[in-house]
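As you look at this complex, bear in mind that one protein chain is not there, while each of the others sits in place.
Labels run A and B following the written order; every chain starts at residue 1.
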Amino acid sequence: MPKKKEQGNHLAIEGEFTIYTVGELKEQILGALLANDEFEMDLSAVEEFDAAGLQLLIMTKKGASALNRKFRLTGCSAAVLSLLDLSGLASFFGDSLTYAKSKEAIA
Amino acid sequence: MAKTILFVDDSASVRQVMTTTLKREGYDVITAEDGKDALSKLDGKKIHLIISDVNMPNMDGLTFVKQAKLLPAYKFTPVIMLTTETAASKMSEGKASGVKAWIVKPFQPPHLLAAVSQLILA
Partner (left out) sequence: MIIPDDYLQTFVVECKELLEQMEESLLVIEKDPTNPDIINAIFRAAHTIKGSAGLFGLEFIVEFTHTAESVLDRARSGEIVINSNLTALFIAVHDHLATLVEHVVEGSTPSTETTDFGKRLTAQLEVYLGKEIKEVSFPPVQKLNVSEQSSTGDQVGADHWHLSLRFGTDVFRNGMDPFSFVRHLSKLGTIVQLVTIIDAIPSAEEMDPESCYLGFEISFRSEASKTDIDNVFNFVRSDCEIHILPPNSKISEYQKLIQELPEQEMRLGELLVNCGTLTPDELKRVLQVQSEISTDEPQRPIGEVLVEQQMVSPPVVEAALKKQEQVREHKKAEANLIRVDADKLDELINLVGELIIAGAGTSLIAQKAGMADLMESTATLSRLVEEVRDSALALRMVQIGATFNRFQRVVRDVSKELGKEINLVISGAETELDKTVVEKIGDPLTHLVRNSMDHGIEPAEVRIARGKPVKGTLKLNAYHDAGSIVIEVTDDGGGLNKAKILSKAIERGLVDENANLSDKEIYNLIFEAGFSTADAISNLSGRGVGMDVVRSNIQALRGRIELDSVEGQGSTIRIRLPLTLAIIDGFMVGVGDTTFVVPLDMVVECIELRAWASDEGDGQYLNLRGEVLPYRRLRDYFDTKGEVVRRENVVVVRYGEHKAGLVVDKLMGEFQTVIKPLGQLFKGEKGIGGFTILGNGEVALIVDVPGLMTQIEHEKDSRE
């Protein structure tokens, strides 16, 4: 089971972000998106990331723009980055990622 | 991170050969000697692939797979069945239980490794 720290508009996922966890995570993400103008996810502690995880991440990004919410990825683990790279979707998350990186740089 | 495979077969020699082969390819291997034994190994730890024989004492492979799929932690785990059973009914029964590949015995280890690698590349 993924451990997550939840603070309203901030979701940090640890461990597994895969088919085994997407069912539960989806509800949280959707809830957070609906409730907040801005939403952040921290994936820097994700150890396993698969296509189902990626797909949920895509949904989040698409959902955010559909609902006119701001969505940021505040951190990505190697597992997440490698799949973003392989999928060619790094640019799709481009602005969110850039933000995450610059935020890291500031921090 | 090495991926973990649960290998279930009642033949000790087959288990030995396959453990060696799979480990050489960089997988972690847990073995069980029949369906019952295999179920007891499913204690929540992450398993990326189950490879199981069909005809085994105590609990056969299909029953084991069906039981395993009821456990939340393993409901999406891919399964390869090793079998001499080619009966269509068994196959479809297996398919309904989430069996992805049937490899008919006697199989060549490279064949199995190719299947493993297609499902969960290390």
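One rule holds for everything that comes next: a residue touches a chain if its C-beta (ideal position, glycine included) is under 8 Å from a C-beta of that chain, and two chains touch if they have at least 3 such contacts.
Because the structure is a prediction, the values reported are computed rather than measured.
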*Taking the full complex into account, find the residue in B:39, B:62, B:82 or B:115 that is in contact with the omitted chain.*
B:115
_Sole residue of A:44, A:60 or A:74 that reaches the chain not shown, by the stated touch rule_ = A:60
*Where the missing chain touches chain A, by residue*: 19, 22-23, 25-26, 29-30, 33, 50-52, 54-56, 58-60, 62-63, 66-67, 83, 86-89, 92
*For chain B, which residues reach the chain that was dropped from this view?*
49, 75-79, 98, 100-101, 106, 108, 114-115, 117-121
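The rule is short, and it goes like this: only the chains that are shown with their structure count from here on.
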*Just how far, in Å, is the C-alpha centre of chain B from the one of chain A?*
33
*Could you pull out which chain B residues touch chain A in their complex?*
1, 46, 72-73, 76
_Contact set on chain A toward chain B in their complex_ = 16, 19-20, 47-48
